[in-house]
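This view holds just a subset of the chains, kept in their places.
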């Protein structure tokens, strides 16, 4: 209940907030796809893509730098691409010795690395914007309308609902452990790694049983309200001409980016 | 808030389009099978059970315990989910978890979600369940021990698959990424194994009915044993190959022309100018030893699984 | 006048063999507001789950003129509205609207009717402005009200509430009491809150160990202190 930290939605009214969620989901995925299609070192296109994001930020009323400030999530993973710097053949740019090894950064390697990181960083910003301006249940409705199998969307919305209940439960379990993790003055407490792992395993087991039994009660509650195996939902989203227009406009921008990325 | 410890979530941009799409295709096929199977076996109860269980996995990933030097052990949960819920249901549950992590928290990308589901949800469930199923009729201690090995291997398999995808996409050099990923996840896997074993022991003690022969846990067929064993052997054989003799694997991929398609346009990987672990002999020896041990364990499991089948 | 609910000699054992109900009989008339009390483990929740066929035991249950059988469960569930103790078990949809609409939708009502029902139900628990809120961001008291609305939207002829006042602060509890007092509907309410029983319910049923040990006027039952003590209860 208190895990507000999990809600990424930012209240507000703006052109982007009020856009049909289907349009938002489609444009987001198309944007990420377009990034993946752009060749390495398509600087002009990358710049246009960033401009696209800045405009979307501005239109959403969250401030120009909103997604930028939150976009560093994917950066640690960039380590995985760092070997590209050295392993792609090309003209050496710089060399250095580290841990008794010679490293040579090549120009082609540099281009590839920077391109990968930029693509990733742009994609993450777009995804951040999507959840910041669309309530999560609406994203799930949109997925449903976009023919994602119902069973998956339904599991996802249950997950979202009980996420808050169960993470609260975990927080309380962790607190209980902390509260009793005392140490007598001057003594080293804490137990062995094995023991600590077993405590966590017990907590996981506890949590599993409680979740399992809760799912029984939820099932009963559903039965009590007429559930017969097929879940019916009602999503009163109405597609408006404006939604369609903005969606098409965004897709045209993406096509232009692709063209820009392939100019010689 | 810190909620998802696993370093396996690939963000968008790190896999090439072709690799992303291939992974999506494999994932989609497996998920379609999972949907139809769970529909049959669980019926109308499927929805609340899997929804709440997905929330459970999500929440359980927040549980951690201090190991040493500021690092902590965590749960990924694929193997545990598969052992208690059966493989198909576990796949759906893990898929929902990974989808929410990507959609809500940008932990892992959207276009590469197929790959993330494959690595963290499908492969882990298959290995975890397959190996455990192989000893389903053995003593409690054997089951727990095998569950531990399976949990460890499932994490290693996810890490290996991630590395291979990064390599095929031209994002990383094969040897470096495999060695780095596997050595980190060898440790993470130990945490996974310990927690999985303790959680199973807890369930065996308090609700043995959830794990007995008539439960959802026992609904996967013997085919899973084969799948689990094959995947485990692939991990065990490929890891040393990729970390100690990367040229061989690279050659195969090049000969098949696969690597060029996968990297779609970006220059091919040639030669390795970074001998990060130039002196490969150490890693060869280590890899060889771990490999031999795991082969032994897997062989025993396979033997038991087949024995049960014939008897 | 016909009884809205009538139960004859109901027995029920859980799969593990525990006999939770060992011959329960009672009936509710239209408009009755009845309290169901008894110590932990008496079988109150088990009995409530029988009344709309979530658990099915041995014995006879009739809702209105209809005997409860496996075949008419869907109809019965539209007539008996069950509210669980923990609203987190009851509110399983992400938004309040979806949760309140769940029942009517599953009864196969047309969309316009569903919307009307949702609005009416939210109105009667005075939560109209919460229609588009996310269920998990509500306070316990608010969740309880919404849980009641999810059942009212099905227009039930009986309302069954399992410990509705647990965990509420005094103000929220007072609001709930007023709400229950105003709802013009037959209800059976299990509770440990003896003050609530005294204030709100003219009639009380006492259960212990799977049996009904008293069924009568609340005032008289609450006066018999030795009886109350024998069944783990207390004077308010």
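Letters A, B and C mark the chains as written, and numbering starts fresh at 1 in each.
The rule is short, and it goes like this: contacts are C-beta pairs under 8 Å (C-beta built on N, C-alpha and C of every residue); 3 or more make two chains touch, one makes a residue touch a chain.
Predicted model, so just to flag it, every value in this text is computed and none were measured.
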*Where each type of chain is drawn only once, what counts apply to the full structure file?*
A x1, B x1, C x2
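Throughout what follows, only the chains that are shown with their structure count from here on.
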*Once you've mapped the touching chain pairs, tell me: line, ring, star, complete or other?*
line
*Any idea how many Å lie between the Cα centroids of chain B and chain C?*
46
*What parts of chain B, by residue number, touch at least two of the other chains?*
48, 51
*Which chain C residues touch at least two other chains?*
92
*Contact set on chain B toward chain A in their complex*: 1, 3, 7, 9-14, 16-17, 20, 31-32, 35, 38-39, 43-56, 58-60, 62-68, 73, 75, 80, 84, 92-93, 95-97, 99-100, 102-107, 109-111, 166, 170-173, 176-177, 191, 194-203, 206-207, 210, 265-267, 269-276, 278
*chain B partner contacts - residues on chain A that touch it in the complex*: 3, 5-6, 8, 28-29, 32-33, 35-37, 39-40, 73-74, 77, 80-81, 83-84, 86-89, 101, 103-104, 108, 112, 116-124, 127-128, 131, 136, 139, 149, 151-152, 154-163, 165-167, 169-171, 173-174, 190, 193-194, 196-209, 211-212, 214-215, 218-219, 222, 227-229, 231
_Show me the residue ranges of chain A that touch chain C in the complex, using the header's touch definition._
1, 4, 7, 135-137, 140, 157-158, 160-162, 164-165, 214, 217-218, 220-228, 232-234
